[in-house]
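Here's a structure for you.
Only a single protein chain was left out; the remaining protein chains are all shown in position.
We call the chains A and B, going by the order they appear; numbering starts again at 1 in every chain.
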Amino acid sequence: MKYLSEFRDGAAARALAREIRETATQRWPIMEVCGGQTHSIIRNGIDQLLPDAIELIHGPGCPVCVTPLELIDRALAIAARPGVIFCSFGDMLRVPGSAKDLFRVKSEGGDVRVVYSPLDAVALARRHPDREVVFFGIGFETTAPANAMAVHLAKREGLRNFSMLVSHVLVPPAIAAIMSAPRNRVRAFLAAGHVCCVMGFWQYPPLAARHGAPIVVTGFEPLDILEGIRRAVRQLEAGQATVENAYERAVTFDGNRPAQALLEEVFETTDRAWRGIGVIPQSGWRLREAYRDFDAEVRFDVGGIAADESPLCHAGEVLQGNLKPNECPAFGNACTPRTPLGATMVSSEGACAAYHNYGRLHQLQRA
Amino acid sequence: MTTAAHIDADAWTCPLPLRDSPAIVMGHGGGGKLSAELVEHLFLPAFDDPTLAQLADAAVFAPPAGRLAMTTDSFVVRPLFFPGGSIGDLAVNGTVNDLAMVGATPLCLTAAFILEEGLPMATLAGVVARMRDAARRAGVRIVAGDTKVVDRGHGDGCYITTAGIGVVPDGRSLSPAAARPGDAVLVSGTLGDHGTAILSVREGLEFETVIASDCAPLHGLAAALLAAAPGTRVMRDATRGGAAAVLSEIAGQSRVGVVLEEARIPVRPAVQGACELLGLDPLFVANEGKFVAIVPAEEADAALAALRADPLGADAARIGRVVADHPGMLVARTPIGMTRVVPLPIGEQLPRIC
Partner (left out) sequence: MCLGVPGKVVEIFPESGTRMGIVDFAGIRKQVCLAYLPDIEVGDYTIVHVGFAITRIDEASAQETLRTFRELGLLEEEFGEEARTPEACPSPAAWREPAP
């Protein structure tokens, strides 16, 4: 596939890994923020290719993993309502709430549908004027423009039976929170390439300067990730802390202005609870007053939700990079992909799931 | 076989008694006059089999020489008709293929239907016509059947269960526990076609391009493989869970490791594109006309040549090898040359945004 397959070339990957190996003179912990990058790293074996000097710490860039437990429980309650068509991206279907997940709600009779795009949910609302169509609007800034357009179109067309359960989270506040954490070990960040397609990277220079950490806008294919790491290491070795764009073919400094304009119209910043981490101030988006009619949390009174996180789950520590999945006491016994305690074991790019699946070979090879 | 997504209702004309019921009603499963009419005017003419036409409680025939193979499968696909196939094609080919995978020549099938009240008669006729065509193509007879009807809302229109009997020649023994380190892993063609085809006609995932299912009978291809590579250890059709599922099972049962070379796995560009878009791995996507085969290394070239000589095996490829390391585990060499574990998903693979 054009502009995809070429960035998976083995010889170039080895060359980049060698350059990284020859440049690094000490151990550097680097965080890749985006869950999609984590997925690519594990799935392609990029961390196996890297020298030991590079420690990749997987960041909280998995909207599935960080959607607050309370919101999952609200989603489950809405999805169970008769007459509701609950639409969601596939990723959310197995995320455990306090007691169950969307898959179970579906098996118990809820009309839960996987959609590829929020526009598909809008189309359902047009086709079924007698049903309440609710879309689970999760995601980072990459997905927000799509969700914004869906609500915008619903309002424009007067689709009174459409609403959205919003849980948008923002990357720069998360990076700032990680950088400021007392136990932070991360020395450089690979910024999320597709988030930056939308938002640009004008938000990052103050962060890099304040904390003395290089931030490299990085793509997702193996060569993109290796190049991002290479540039980060080069800066670290030189004592630099600037923002670089290693995903030049897709990202510009300003980002996508038309998208940002609609985001500004539809959403406003709010404090947001990140599952396993806690509340990060001004780290989320919610629907503005003008769009509040389409807010599913307002439309569906699902009060009385008492969210119960499993006391055994350490997903938060993992998400902040303080704990490796295999260091968690529940890892592999109480918590497995089949019986996940937290979202990091469910999500395709959750660090715990990746370690569980990938780690077995490593252990076998060491034995 | 047509590849249209529509049933060819024109090719079937409804004899008078059935014309009175444009749709299936509870009575069609009741064993009375309505049931009899359905059998006499729809099933019997389509399947055109002398044993079936006797309408006894069971089909009776002399056992053939050799060992018997027997299998069953149920088919619940939605939608009933999709590009490249239908539930009818699957019902015949699925069971034919299970028999073929153990080295049997398929002989005959039974077909049991669970129909939903309200299913249009023309739809059922279309399904049955496809079964007739698939059975002819596969050279099998449908010798016994049954029909039940359930209340509206209790079935996706039509569920079918087929059971099949075949004959395995003496001396032939294939087993998923027979793989040995050093063996070659072959696949009979491109992976991921069927599952992607089904997804592509599901609401919300439609593509502008048609991806066709690969639904096909594999006994001819399997026989050609066994003739060229008599030492073949095992063949498995890669249906639910895809090639990864069956290779994982073989690795487990044979207590060996399997190493795949990702770059060698044949995937149609459009299927690759669809999988990238939805975040799916073709290794886990269902196929209905492909199988994996484990053959001794020295027979691999002959095996490949035999597969490729058949139109259904034109894209056959050698995709990996069996090793003594990491028993029970399936691993893959990634495009950048690293090795990753291929984990089985817990349930169905879902499209993802991350």
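Following the convention adopted for this analysis, a residue touches a chain if its C-beta (ideal position, glycine included) is under 8 Å from a C-beta of that chain, and two chains touch if they have at least 3 such contacts.
What you see is a predicted model, and the numbers here were worked out from it, not measured in a lab.
Engineer: Which residue from A:G36, A:P68, A:P172 or A:P340 sits in contact with the chain not drawn here?
Structural biologist: A:G36
Engineer: Looking at A:A53, A:A181 or A:A250, which makes contact with the chain not pictured?
Structural biologist: Residue touching the absent chain, from the options given: A:A250.
Engineer: Of the listed residues A:P172, A:G193 or A:P214, which contacts the missing chain in the full complex?
Structural biologist: A:G193
Engineer: Of the residues in chain B, which ones touch the absent chain?
Structural biologist: Looking at chain B, the ones touching the missing chain are residues 181-182, 184, 206-209, 211, 261, 263-264, 268-274, 276-277, 279, 297, 300, 318, 321, 323, 333, 337, 339, 352-354.
Engineer: Give me the chain A residues in contact with the hidden chain, please.
Structural biologist: Against the missing chain, chain A presents residues 1-4, 6-7, 9-12, 14-16, 18-19, 34-36, 48, 61-63, 89, 116-120, 139-140, 142-143, 145-146, 149, 153, 156-157, 192-195, 197-198, 220, 223, 227, 248-251, 256, 258-259, 262, 349.
Quick note on the criterion: only the chains that are shown with their structure count from here on.
Engineer: From the mean C-alpha coordinate of chain A to that of chain B, what's the distance rounded to whole Å?
Structural biologist: The mean C-alpha positions of chain A and chain B differ by 37 Å.
Engineer: Which residues of chain A touch chain B in their complex?
Structural biologist: Those residues of chain A that touch chain B are 1, 4-5, 8-10, 13-14, 35-36, 39, 42-46, 48-49, 62-64, 89-91, 93-94, 103, 113-117, 120, 123-124, 139, 143, 222, 337-338, 347-349, 356-358, 360-361, 364-365.
Engineer: Write out the stretch or stretches of chain B touching chain A in their complex.
Structural biologist: 203-205, 269, 272-273, 276-279, 325-326, 329, 331, 334-341, 343, 346-347, 350-354
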